[in-house]
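The complex appears here minus one protein chain, its other protein chains still in place.
A and B label the chains in the order they appear, each numbered from 1.
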Amino acid sequence: MNRLDALRGTTPPKPHDARAIAALAANPGCARRALLDGAGIDKDATARHLGFPAPFGQSPFAITRGNAFEALVKADGCAELLRMLRELLELPVAEVAYHDVENVGAHLRHAHTRALFDRAARDEHDSGTIYDHPLLGLEIAGHVAYLEPDVVAFQLGGRFHIVEIKSFAVIDGQADPAAVAAAARQAAVYVLALRRMLRELGHDPLRVAHDVVLVCPENFANRPVATLVDVRRQLAVLERQLSRMTGLDRLVEGLPEELTFDLLPGEDGLPTRPAAELADALRRTTARYAPDCLSTCDLCFFCRDEARQEGACDLLGRQVRDELGGVASVEEALGLADGTRAPAEGQEEIARLLRNAERLRRECLA
Amino acid sequence: MRRGGGGDGLRLVTVREQAHQALTLLGVPAQPRLIAAVREAFFGGGLRGAQLTSLRRDEERSFASSPYGRPYYLCAALTDRLSPARGLLAVSTWPLEQRMVGPLSPRVHFLTCAVAVAERMTAGHGVDAGPDSGAARLLARMARNIPGGADLDIGPPDPARVIEAARAELAVHAERDTRDRAELAGRAAAQLGDRARLFGAATLSTIGDRAATGPPAI
Partner (left out) sequence: MSLLTSLARLRALEEGIAQPIATVRHCHLSERPMVLIPLRMSGEAAAPLAAMLGTRRDDPRLLVVTQPRNRDLRFAWTADLAAELLPYIGSFLAGTETVERKNADPYERVLDAPQILVPNQAGIAFVRLLGRSTRFRRADGPYPVPETVPLLGRWLTYFGERAAHPGSSLMTAATEELGRHWASGQSGLEDANLAALMAWITTGPSDDAEDPLVWPPAGPATDPGFDAEVLATAIEAGAAERITEALRGQLEPTWRLMWQAVDLLRGLPEGASVEQRWEQDRGSFSAMAAHIAEGAPPQARRDGAVAAASRLARMERAQAAYEVQRAYDDPLVMAEYRLTGEAFAGEVVETEPEHSEGEGRSRKLRPLVVVKTDDPVRLAPGTALGTPQRRAQGAQLVEARDGLVTVKITKGMGRGKTPAPGSVPEVGERVCYTSLTDDFQGSPALPEAEATPWTHGGPPREYTPSDEDALEEWS
């Protein structure tokens, strides 16, 4: 058994979705996360079993609303989408073909998508086609993750565009920047997967446009509006992170032979591994907690707890960490400030600043 | 909550009858959502798209137990792989070509529906065609998505103009779509038994399997 599979053990792998892959790039320096993701470990289940369930829930209202909006955009052979693509990509009237890839059974969808895209890339005859719910594959550290973009549009001139339908509103031309950034990261995953598919099929990967079409409701109504979003930056980050994932071997080598994060699921699928033992195993890997983890990683509460026990400055955020310039623990920083600890080499400057800051605080609060 | 029947002293119309009326008006396969909107616009409301989701399965069961026991069935539209098209309803008495879905058909269906709705509005038929009526709202939504179908986003659409615009675009697609569907219909007639011809064949293979085989080489 390969070492990564051994880390997962008997627990079934958790397939990555685009959001999970996009999040891989969120904390690239974290070895713990890289290993867990590389091994296809279900981080959510792990966190729950550890007693630190992730704080990510989605309201049923938001889900319903998202589904309803997507249905509206795609109704009547994607009539709304077509109107927007005609405006945005200057699609000629003749380009209106539509393939509902979901018409084939789930097990065939990926193969069918490959066949359809191969044909499209070979034969201009298929131009102007909208592919509804194609299924792409992307290899992540030896496991194929299956990804389902909302729509792929294939345009005259041989370009593929990823279309991402999101239900957050664009109001007077402005949307929540965090939501747009998340959508762009996710769309970049699709662009990458489709490019790799084309390359395997012997086509030019750059036929997949780095401009993705983001469709959102406009203002307070349900009326959709489309915008082109350039995801080149997100693509670069993603590719860097994925290439790093292939370097997992190095990380694995440093781990004790018998180490595993197996949940040991019983017959009912529920974990039987003692939680404390699992926690110990996880602590053998190096984490790099930052408050950003709270919105990007299922293990965030576990790692935050660990950082608290260690008294790590990371708890306070990157800014504080940067300001302390390499002083990693709270105790150490306060020791330098109070003058009870001698600065190590290279710490003279920060120690001087901290002592000064401490003097000023005392003076002002006296 | 209201049931599928028209209620209020009207003759009780079953869900399948209501859907049949709407589909007959449209003349092409349609999604439950559109069927419900047409019902509301021209026959009075009460039908919800969700009520139609299990209809096709029920019809297939009924057909299986006594084939052609009913004058019509609400059946499937068929894809280029002769499988049932997701989410579309059709009428069994239509010619086979009319129930086929080629790559251009969803657009052709949409435009044909727009023409049908606009014609029905011009014909009157006791329809309340005020600017805020269900019919006007339905047409406005469709007109917006047809090049030249509407000027502004606001104001009631002009049915004659919608018809003209939709026909103009239809002319672009009609030839290839008709050819695609005729070819599909020929295949369906040759390859499928009675039941599959109405309700679709199970999906077995994908087009051009050649391209799909072999492990991905990353």
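Just so we're on the same page, a contact is a pair of C-beta atoms (placed from the backbone, for glycine too) under 8 Å apart; a residue touches a chain by one contact, two chains touch by 3 or more.
Keep in mind that this is a model prediction, so the values were computed, not measured.
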{"item": "Given A:E90, A:D123 or A:D172, the one touching the chain that is not displayed", "value": "A:D172"}
{"item": "Among A:A181, A:A236, A:A344 or A:L360, the residue in touch with the chain that has been omitted", "value": "A:L360"}
{"item": "Residues of subunit A (touch criterion as defined above) contacting the omitted chain", "value": "55, 57-66, 167-169, 171-173, 217, 219-223, 291-292, 294-295, 311, 313, 315-317, 319-320, 323-324, 330-331, 333-334, 337, 353-354, 356-361, 363-365"}
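FYI, only the chains that are shown with their structure count from here on.
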{"item": "Centre distance in Å when subunit A and subunit B are each reduced to the mean of their C-alpha atoms", "value": "38"}
{"item": "Of subunit B, residues touching subunit A in the complex", "value": "31, 33-34, 79, 81, 83-86, 103-107, 109-110, 113, 142, 144-145, 147, 169, 172-173, 203, 205-213, 216-218"}
{"item": "Subunit A to subunit B touching residues, read off their complex", "value": "71, 75-80, 82-83, 86, 93-94, 96-100, 102-105, 108, 110-112, 114-116, 118-119, 126, 129, 137, 139, 144, 196, 200-201"}
